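Here it is, the structure in full.
With one protein chain withheld, the remaining protein chains of the complex are depicted in position.
Right, subunit A next:
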Amino acid sequence: MNWFCPNCLFEVPSSTVKSEGNRCTRNCYNCPICTAPLSVNGLHQEPSSYLTPKDAAQPSGPYFLACPYCNWTTLDIGIQFDKPHKITEQLSRTKNGGRVVSSPRDPEKQRMGSLSRDTPPTKLQEPPDTSPQEPPDSDELFSNLAAFYKNQLGEASGTDQLGVGYTEYGYGSPSNLARIMNMYGGLSYTALKKSRKKPAPMREAQDTNEGLHLVSSTSEAATIRRLRDQGWDGTTNAEQRLAIPTNNDARFTDDLRPVATLLPTKRTKRCRTCRHILAKLESKLHSTRYKIRLLALNYIPTITLRGLLDVPSSIPTALTLPSSPSTTTSAAFDYQTLSPTTPTQFLLTLRNPLFDPIRVTLATPATPSQRPAGKVTILCPQFDVGANTDVWDEALTDSTSGKDKSGRQGGVKDAGSGGASVGGEVAEAGKVWERGRNWTSVIVEVVPGTAGSRDAGREYSFGGEEVKPGDGDEEGGEDADVLEIPLFVRVEYETDAAAEDSGVVAKIGREGVEKRVKRELAYWCVLGVGRVAG
C-alpha cells in the first residue's frame, strides 16, 4: 500500500510511513492559522514574486515559509531557514523563536557524564540556555522521563548480582520484569512472591532532567500576563491546536508550528460483515478510476418524494436526504413551510436500478417517533416497478426522453405513459399514480405534526441556582422542525442466478440452465419531507 502527499504528489511507501510518520517529510507544510499550503520564500525576495514559480529565479539568503492566503509566515514565530530544501530537518532543529533544539541525547549524556566523573562530556556545545523562566516543553519532559525510567530499571537490574553483563541484560529479563510488575501493581501470585525479596524499587524522578516538573506559579502568572497583553487574537482555537500533535498545547499563536501535510492513501472499502471488497481505486497515483465499485445505490430503488402540487421539472434522480428539500424548493410548493395538521399529498417515486422488474411493498410505522410527528398514509403500499431496460427501449416505444417529461405531466391528467396505472384528479387508494419505464409513483398523504411541540425540558440546577437549559444538541435544535418519515421498503424480484456478479451463487447455474432465483431485499430508510411551519 502506498501513501502519497497530496501537496507534492510524492509517493511514500509503507515502510517509510512506519519509520518517519504519517506526514510529508519534504517541504509540504500547511498554515497553522488557516490550513492553506505554505510556500518557501527567500527573505530578500520581491514580495510580488511570491506567486511566481520559485524555480524561475532561485532567491538567495535565508528562507521562510509563508502562507499566501493569510500572510502568516514562519518569521512570525521567529524561524527562518538556511536552505530552501530539507525544511523538515531544519524545522525539527529549531524551536519557535529560533532557539536550537537540544538533541535528546544531550541531557542523557550530561547525566552519564555526571555519573562517571572520569569521562567529562565530550562536547558541551549546548549552551545552558534552558533558563529557569523557560519551562521545558512536553517533548523534552517526555524524553527525560523515558530516559529516567529506562535508567532506573537498568540500574535496578545492575544491582542484581548476576554474572551477566549490563548490556546483555535486557529489560525484559525475568527478575526485572517481575519487579516491574510488582511495582505496577503486581501480577500473578508467584510473581509477587518471587519479587518480594527484591529490594530497591525504582525511585521517583527528582528534577527536570529526570522529567519532574513542578507547578510554578510564576510561569502561570507569565502566561496570564501574556494572555492579557495579546488578547483574543493572540490565542489559538481548538481546530488549530488539534491540527498536529506539536500544536496540541500551543496556547498562543506564537507557539504554533507549521503543520506538515498528512499523507492520505487510496483506501479500499470492505463489507462490514463479509469482508467483501466494495470499492477499490486504481493504485496509480494520478488515476481516479475505480477498480471495484459496488454501490448499494445500484441495487436498491431510488426513492424521491415530491409535493403533488409541485410540478416536477425533471425526473428526480437523487436520493432524498433530510436536508435536501431546501435545495429543491420550487415556486409551486414550499417545502420550508409545511402547514401543520393539514393533510398534504406527496408523490413518492421509486426508480428501479435493476435489470429485472421488482415488486415493492412499503410500510410506515403506525406511530411515528420523529419530533414533528407526522401521520403518514401510503395510498398504494404494494406495486410493481419495471425493469431498468435499455433507455432506447423506452425511447422507441414511447418517445424521446424529453417528451417523456411532458408526457408524464400530462399523465397527471389522464392515464400514465406506462398505461397500466390509473391516474386522475383525485388520488385513489390502492392505485398507482403514475408509471414509467423503470419507475412508479404512488401518492403519500402526510399530516405534519406541530413543530412547536417540544417539551419544556428539565431545568439544570446547580449550586442552588436555577439555570436555563442551554442549547446542546445542534442537530435536534436546528432541525427540530424538519419533518422526516421513516419508511420500510421491501423489494422482491427474480433474477438469473448466473447474472449475479459475485461467485457466491455462480455454482447454482453451472449447468448452463438459466435458473431464476428469487431475491428479497428489505430495509428501513428515512425520507425528508420539509420543514413544518410555526
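Criterion: contacts are C-beta pairs under 8 Å (C-beta built on N, C-alpha and C of every residue); 3 or more make two chains touch, one makes a residue touch a chain; residues count from 1.
We adopt the following convention: contacts and distances are computed from a predicted model.
Student: Using the UniProt record as the reference, specify the protein name of the hidden chain from among "tRNA (adenine(58)-N(1))-methyltransferase non-catalytic subunit TRM6", "Geranylgeranyl transferase type-2 subunit alpha", "Ras-related gtp-binding protein c" or "Actin-like ATPase domain-containing protein".
Tutor: "Actin-like ATPase domain-containing protein"
Student: If the hidden chain were put back, which of A:E11, A:E89 or A:D139 would touch it?
Tutor: A:D139
Student: Give the residue, chosen from A:N71, A:S92, A:N248 or A:Q336, that touches the chain omitted from the document.
Tutor: A:N248
Student: With the full complex in mind, choose from A:A221, A:C271 or A:A429 the residue touching the hidden chain.
Tutor: In the full complex, the listed residue that touches the missing chain is A:A221.
Student: Please output the residues of subunit A touching the missing chain, sorted low to high.
Tutor: Output for subunit A: 1, 3, 14, 17-18, 22, 138-139, 141-143, 145-146, 148-150, 153, 160, 162-164, 169-175, 177-178, 180-181, 183-194, 197, 199-206, 210-218, 220-221, 223-225, 227-229, 231-233, 235-238, 242, 245-246, 248-249, 251, 262-265, 267, 319, 321-324, 454-458, 460, 462-464, 467-478, 480.
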